[in-house]
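Down below is the structure, laid out as structure tokens.
Here is chain A:
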Amino acid sequence: MSDLLEITGLTKQFPGVLANDNISLSVKSGEVVALLGENGAGKSTLVKTVFGLIKPDKGEIKIMGKVMEPGDTAGVIAAGVGMVHQHFQLVPVMSVTENIILGDEPRKAFFIDRKSARQQVIALSEKYGLEVDPDAIIEDLPVGMQQRVEILKALRKDVNLLILDEPTAVLTPLEIDELLVVIRNLAKSGVGVVLITHKLHEVMAVADRVLVLRGGKAIGFTSPKETDEAGLAQMMVGRSVVLRVDKTPANPGKPALEVKGLQVLDDRKLLSVKGVDLVVHKGEILGVAGVEGNGQREMVEAICGMRHRLAGQVLVDGVATKDMHPHAVHASGVSHIPEDREKHGLVASYSIADNLVLNQFDREPFAKGWVRNISQVNKNADAVVEQFDIRTPSAQNLASSLSGGNKQKVVVARELSEDLKVLVAAQPTRGVDVGSIEFIHNQLIAARDRGAAVLLVSAELDEVLSLSDRIAVMSGGKIVAIVDSKDADRNYIGRLMAGMKA
Partner candidate 1 sequence: MTQTKKKSFDVGNWLIPMIAVLIAMTIAGIMMKIQGADPFSAYKTLFTTSFGSVKGFSATLGKATPLVISGLAVTIGLRAGLFNIGAQGQLISGALGTAWAGYTFTGLPAIIHLPIAILFGVFFGAFVGSIAGALKAYRGVHEVITTIMLNSIIMGLSDYLVVYHFREPGQLLTRTSEIQKSARLPILFGLPFGFFIAIALAILAWWVMANTTSGFRFETVGRNKFAAWYAGISVKRTLVTAMMISGGIAGLGGAIETLGVTYRFEPAFNAGLGFDGITIALLGRAHPLGIIPGAILIGGMRAGASNMQFVAGVATELVDLLMALILFFVTAPLVTRFFKNSGSKAVTGGWGN
Partner candidate 2 sequence: QAATKPDCSKAKFKIGVVTDLGKVDDKSFNQSAWDGAKAGAKKISGGCATYIETTDSKDYAKNMALFADAKYNTIVTVGFLMADATAIAAAKYPKIKFIGVDQNNSTTNENLTGLIFDEDKSGFLAGYLAGYLTKSNKIGGVLAAKEVPPVYRYGQGYINGVAYAAKEQKKTIKTVVVYHEVGATMFSDPAWGATTAGQLLSQGYDVIFGAGGGTGNGALAKVAKKKGAFCIGVDTDQWFTVPEAQPCLVTSAMKSLSEGVSDLVNLASVGYSTGGEYKGDAAIAPYHALASRVPAAVQAKVKALTPKVLDGTIKTGV
């Protein structure tokens, strides 16, 4: 039987970047092809082009033997292609149902048939075991939940070809396992799947074939049978990568960050942090494990002065910090890698250079009193881009032109590029490739070893396990347990996260 998808000689040039360089790929039905590559390698560009969201400069795309009109998304959808986008394609102010039916709505005459729409959604989420509230408004949902919606949207119509661009970046271990099962079943039923992910064990688990991209070029095909995770990593980065974090045991000093009886409301004005007490000592990493949406985000924002503290205190070196005043908190020595880099972390229309000083633009050396020192800003930028290996033609380019992972690097670089007492890192490696993950992890540990107190919040249980010196498990807005990483057991913590009494 013929190939579901046949890409030949695809080339796409962005200003200053050759994102795809003469790439060819074919996907048979029932086959799972994984796309691997560093941040900025061109994975999203490739699949977006297939889906008709980007017009290629050269090359041809055939779906089920039929040549596709460049940029004809509707045609691609009609041909039975579904796609889960790396950057959620959801309308924030609309309900889950509305988002899922958008573009092909069940209708009575001109009117939307809301009842049957709602039933479709419920049926869909039962079929794939991805639970969602059909009436919830997207922007009120935690990212993990949004990711489910994004996936259901793609699965709604019986697809022949399913494209998943980093679908697991924000899912919990359980959710990931569920999704991998779904993928395998789909493949069994004859669907072709293209999966983009930075998590090598996922590739090893589901992929039949792997295409590795580097700098827009196809480096070559491989398959889980022929290689192992280290091999994949080496192939995509072009050098050997240490996947396991190896760190010296911590030697904690006196408390640097103290959280006392903290209570916080979420955006819906519901109590989501229900009295949290934490102590992070100098020179240690305290990891907060927990299923997304159990109050971690609200806690972090409250600690960093970005969200009103209903009750409780946040002390740095024993001094209480100001509520609702990010600047004051930051000035007292707290750095913050925000969870939502697009919204809080970056000004998309600013140059990378300006973004790298976003929260210290008014300090020496970047400003002398009232006047900014632009040359210092640029000097700093060139240095940091070099040091953190941010993939861009120039530090003067706009942040919006960076790939997801590189955007994250910009934020991390900014927060680490000054000496700090406390570092609050929320989802620091989300959507970041293995090479960069290794790099960021080493940076966090280096900060620790410089005597900083690091509060790490991550939905990646593995990340928490491998980086933390102590692990706090958060569930239902409370810290349900604090365990020493030496005697931390994956399943035990997993159960606590799921809210079960261990």
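The set was built so that all candidates are chains of the complex that A comes from, given by their letters.
By definition in this document, a contact is a pair of C-beta atoms (placed from the backbone, for glycine too) under 8 Å apart; a residue touches a chain by one contact, two chains touch by 3 or more; residues count from 1.
Please read these numbers as outputs of a predicted model, since none were measured by experiment.
Engineer: Which one of these touches chain A in the complex: 1 or 2?
Structural biologist: Of the listed options 1 or 2, chain A touches just 1.
Engineer: Could you pull out which chain A residues touch candidate 1 in their complex?
Structural biologist: Its residues touching candidate 1 are 306, 325-331, 336, 338, 343-351, 353-354, 358-359, 361-362, 367, 370-372, 374, 396, 398.
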